[in-house]
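Heads up, one of the protein chains got dropped from this complex, but the rest are sitting where they should.
In this document, chain identifiers A, B, C and D correspond to the written order of the chains, with residue numbering beginning at 1 in each.
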Amino acid sequence: MSPRHRAFAGTALIAIALAVLPLVVGNTLGNTWVRVLDYALLYIILALGLNIVVGFAGLLDLGYIAFYAVGAYLYALLASPHFGLHWPAWAILPLGALVAGFFGVLLGAPTLRLRGDYLAIVTLGFGEIIRIFLNNLNQPVNITNGPKGIARIDAIGVAGHPLAKPLEAFGVTFPGVTLYYYLFVLLAIAIVFVGIRLQDSRIGRAWVAIREDEIAAKACGINTRNVKLLAFAMGASFGGVAGGLFAGFQEFVSPESFGLLESIMVLCMVVLGGMGHIPGVILGGLLLTLLPEAFRYGAGPLQQAAFGRVLLDPESLRMLLFGIALILVMLYRPAGLWPEARHRREFAEKK
Amino acid sequence: MGDCQPIIPAVDIFLQQIFNGLTLGSIYALVALGYTMVYGIMGLINFAHGEVVMIGALTALATAKALLAAGVPPPLVLLLALLVATLVCMALGAAIERVAYRPLRNAPRLAPLITAIGVSIVLQQVAMLVWGRNYHSVPQLLPAGSYEILGAQITEVQLIIMAVAASTMLGLMQLVNRTRLGRAMRATSESPAIAALMGVDANRIIMLTFVIGSGLGALAGVMVSANYGIAHYHMGFLLGLKAFTAAVLGGIGNLAGAMVGGLLLGIIEALGAGYIGDLTGGVLGSNYQDVFAFFVLIVVLIFRPSGLMGEKVAERA
Amino acid sequence: MARALLDVLNLEVRYGGIMAVKGISFAVEEGEMVCLIGANGAGKTSTLKALARMLPSRGEIRYGAERIDALPAHALIGRGLALVPEGRGVFARLSVAENLAMGAYHRRDHDEVAADIEYVHALLPRLKERARQLAGTLSGGEQQMLAIGRALMGRPRLLLLDEPSMGLAPLMVEKVFEVIRTVAAQGVTILLVEQNARLALEVCSRGYVMESGRVILADSAANLAADPRVRHAYLGE
Amino acid sequence: MNSLLDARGIGKRFGGVQALKDVSLTIRAGEIYGLIGPNGAGKTTFFNVLTGLYAKDEGEVVFAGVPLKLGSPHEVARAGIARTFQNIRLFANMTALENVMVGRHLRTKVGVGGAVMRFSKAREEEAAIRRRAHELLRYVGVEHHAQKLAKNLAYGDQRRLEIARALATEPKLLALDEPAAGMNATETAELRTLIEGIRADGVTVLLIEHDVKLVMGLCDRVAVLDYGIKIAEDVPDVVKRDPQVVDAYLGAGHG
Partner (left out) sequence: MMGCGKEAPPPPTPAAAPPPPPPLVIKLGHAAPLTGPQAHIGKDNENGARLAVEDANAAKIKFGGRDVKFELMGEDDQADPKQGNLVAQKFVDAKVNAVIGHLNSGTTIPASKVYSDAGIPQVSPSATNPAYTAQGFKTAFRVMANDVQQGKVLGEYAVNNLKAKTVAIIDDKTAYGEGLASEFKKAATAAGVKVVAEEHTDDKAVDFAAILTKVKGKKPDLVFYGGMDPQAAPMAMQMKKLGIKARLLMGDGGCTSEFIKNAADAAEGHYCSLPGIPYEKMPGGPKFIERFKAKYGDIQLYAPYAYDAVMVVVDAVKRAQSADSARILAELPKTDYKGVTTTITFDDKGDIKDGAISLYVAKGGKWEAMDTIGGPPPGPAPAEPLAGMSGMSGMGGMSGMTGPKGMGGMSGMGSMQGMSGMAPAAPAKPAAAAVPAVPAKK
């Protein structure tokens, strides 16, 4: 087989695997795991967005979830009984990307001079400000419905079929979670594609240059302000899309989904997977979503098997194991589970 | 019409808000000192510091309860509880440093941040297993009296907290800026390898810094729980976050900055909660207290990118 | 025969898969002034770092009566071994005075430390002028002086110098070498790595030439300076 | 002769230190202009002000006939001034090749859309960037290290790489801050050939250097700074004999 054929065969195989995965998982492990996969995909999209900001451009952003929130609330407000608007998802999602991108610039612009941990704390503050506004904008005019959140959001529809409803096709019933899975996979692939293309371009190089040495980058003629703002905007718009998907999938949004811990979790995915390395980030997103669920299933029964009784609360044990896993991974793979190997890529290309 | 409130605040209420802010601020400062200490040496946000504070509070509480039950007189109980908590936290700090941070000394910058988050989760869960999910009430060990100044109340506990925060800061500044150990700490913070050439055992210095920072955490924990009369395994997170914000506001790595940042944040929060409503004609209320605080933080950092007291970066192009 | 103060046997230094120093051996006698020259990337810095235990290495390093290859870096200055690292390595956020104080970190003889500060100030008056300035804001040359001054504060018996003339103005190079000579005259043993081979061979009594991680020549300074290979490769003739 | 760069009355102070005081100098197109002076004289500071990394206190610079927007490094680079740094500042974790490719950023323009869609124009531009980067690496003599991470190069090679990166921005004026530091005589001679070649290709060179032999042999004119003040400016032979310069900088050995 020629390399071209091989690449094609590889792609086809991955495509088939991705297509069959939810059916297999749904029928063996149950739809819970398909739903877990759905969330994993949303987190992967988020992590890929944050990766642009943190991984490529080296800007530590602890308020990233704010963009997710912006996307989610935009969807919620435009497609729910709250304002009686029922826009189609396909109009809202791109708008969400745009609005979130705008918020990205809004955050980026005043913080350009800040470095490292100062930037981290300002972005954290920004994230909290957004959340607090969402939580409070039910007075004096009710915009966000405050802490009660917005319920009965329209499901995302494809070709007139709301994905929340099971679909009969090819003699198989696809439950809602599976349908969403397909949508999310497609979007995640698109975003991976954008990420890879950007990384391997003039712009991607400029981001890395800024990360490596901002002063030298400036002296090389890079307009660091614009390039940084671009990173913020791109990352934010990915977050905005993910937020819209989340709102449509969950059919409910409330401010508590957009707390600081979520930002930290997404950051963990990026770093633990391998900052700046797209496959690594995907792995990170996948692991950090699946792991706690696996612990949820494992923590009780495993103890039962090992000690004959449940010694520790499964819930505490689950979080405990999660914390320990974070520590261990970092100790043994400080650059992440699947770090960037820049020179390897370059070598491969030369041959 | 009848709702019309005087815009000029009543003196007693205003003064009370200042006291509130100073107390809260001193607490932030006390915790922030621990952050800044470690950050100053290692350039590491020790995300687990808030949890160390929590462990300090709960350990002191457990000790105090046991001692009170054994009939030990309260002043002695306080001292012993503080002592035990400090020792436990110091040991904890040493362990955290050894296990979670030392192996990552030369790792990418964000790696220790993630282990710090991991440690923080682990400490919380362990505390939950040991002390349960419930809130604990804290026996009154510090003096309970209070004074009235121009109609505003201030308790002895509050005065003690302010005094402890201020003297801790002064003590630390003395240590870091004036002593041989402090110089070694600062040298290590820049380059452990070069400091080693001067005979500095970087491992020892870093460990020591951690131990001091964590001991401070215990002190902070005791003060916090004494002030609020309540302790819980989850108390460290938010406190840590606020304190860290304060440290950044003041200029992280700078001890005086931690104090200034803490006090400022405390006063901003108190005045924010107290007066935003009146100032905005009721459109915004105390629910925007944190927005206000973060807004101030952002504005300060825009004009002073390394915090209020932060040193200019001594880097040359 | 007097035992060498520094005796290196089969020293190897690796960076990952790359071997930067490939099993070199050399010795420096007490009171001697020896130089190590070689092209960029020859492994000179790696060698000095290994001697100062800033890098892990294989092979034997004897210092005085002791093997030091298993010691941690911070244990050496107390034994009188000091390194002025390549690129100076001053503590940027410490003042000039504090940097000097760090040089005497391991010493407890406070009175003599104070006297040594006077001595260093006399030797390098610019440091006195700038005593309170943060070292990070000094010019390149000023930093080099500070690095040397700081090493002197440790009262070394063996001083390892990595390219002390780098970035110095001519007058200053003379000055620094004068200082080095003065120090050497007071009995401090010196191992000097220097790109300015001409100058190095002038002040030193013996020299080693390194290339690609190996010692390829070892001789008296005069012979080396006359060696055509050296003249061609390092003296630009 | 037409002047390429005209700096007038540049002043810069750091707290109590007046690093530059009323420094004026003119560099002619096509020459190699040396800037020397004792340590701490303000040479690097002059570079930093010129390339926009430090905000100036006083003065102005006219470059190629237009006033230079000081304080904005990327615009200075766009106007055609490129530099190297005294303490090498490469993108340590990028390969040598990528370092130079970053240097092309300024003269290329594919945006997000082009990068993602890889239109033929974008592909061509990318290929051209790569080609030019290889050329430049070859030009300075480190092409065999193209795929090594910059931080793993030997010191001398890092210096050359920095020059290649600077050249990638297509400068009219190349400002080199102590390029020969850490090089032995033979390597310095090679460097000299390189700089001469750069000049021959039409790039004006501004050189800070402490290697007097190199400066005096290479430069058409030399200016001397001392304590932030320009104390001399002339052809090397005159400067060399200027008693003030000998006193402050050269020392008796070089007279």
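Convention: contacts are C-beta pairs under 8 Å (C-beta built on N, C-alpha and C of every residue); 3 or more make two chains touch, one makes a residue touch a chain.
Just so we're clear, the structure is a prediction, and the values are computed from it rather than from any experiment.
One chain is not depicted; across the entire complex it touches A, B. Of the listed residues B:Met128, B:Met162 or B:Ala193, the one in contact with the hidden chain in the full complex is B:Met128. Touching the missing chain, out of A:Arg6, A:His86, A:Arg113 or A:Lys148, is residue A:Lys148.
Interface note: of B:Gly93, B:Gly118, B:Gly251 or B:Gly274, the residue touching the hidden chain in the full complex is B:Gly274. Check B:Asn177, B:Asn203 or B:Asn287 against the missing chain and you find that the one touching it is B:Asn287.
On the side of subunit A, touch with the chain left out of the figure occurs at residues 30-32, 35-36, 39, 135-136, 146-149, 151-152, 164, 176-177, 246, 250-254, 256-257, 293, 296, 300, 309-313, 315-316, 318-319. Interface with the hidden chain, as seen from subunit B, comprises residues 10, 13, 16-17, 19-21, 23-24, 125, 128-130, 132-137, 146, 153, 155, 228-230, 232, 234-235, 237-238, 269-275, 277, 285-287, 289.
The rule we apply is simple: only the chains that are shown with their structure count from here on.
If you compare B-C with A-D, the chain pair joined by more contacting C-beta pairs is A-D. Using the mean of the Cα atoms as each chain's centre, the chain most removed from subunit C is A.
If you average the Cα atoms of subunit A and of subunit D, the two centres end up 43 Å apart. Taking each chain's centre as the mean of its C-alpha atoms, subunit A lies 32 Å from subunit B. Taking each chain's centre as the mean of its C-alpha atoms, subunit B lies 48 Å from subunit D. Residues of subunit C found to touch two or more other chains are 137. Shown for subunit A are the residues in touch with two or more other chains, namely 215. Within the complex, the subunit B residues that touch subunit C are 180, 183-184, 186-187, 189-191, 193-202, 311, 314-316. Across the interface of their complex, subunit B is touched by residues 54, 60, 110-111, 113-118, 120-122, 124-126, 128-129, 132-133, 135-136, 140, 215, 260, 264, 267-268, 271-272, 275, 312-313, 316-317, 319-320, 322-327, 329-331, 334-335 of subunit A. Considering their complex, residues 193-194, 197-198, 200-206, 208-209, 212-213, 215-224, 230, 234, 342-343, 346-347, 350 of subunit A touch subunit D.
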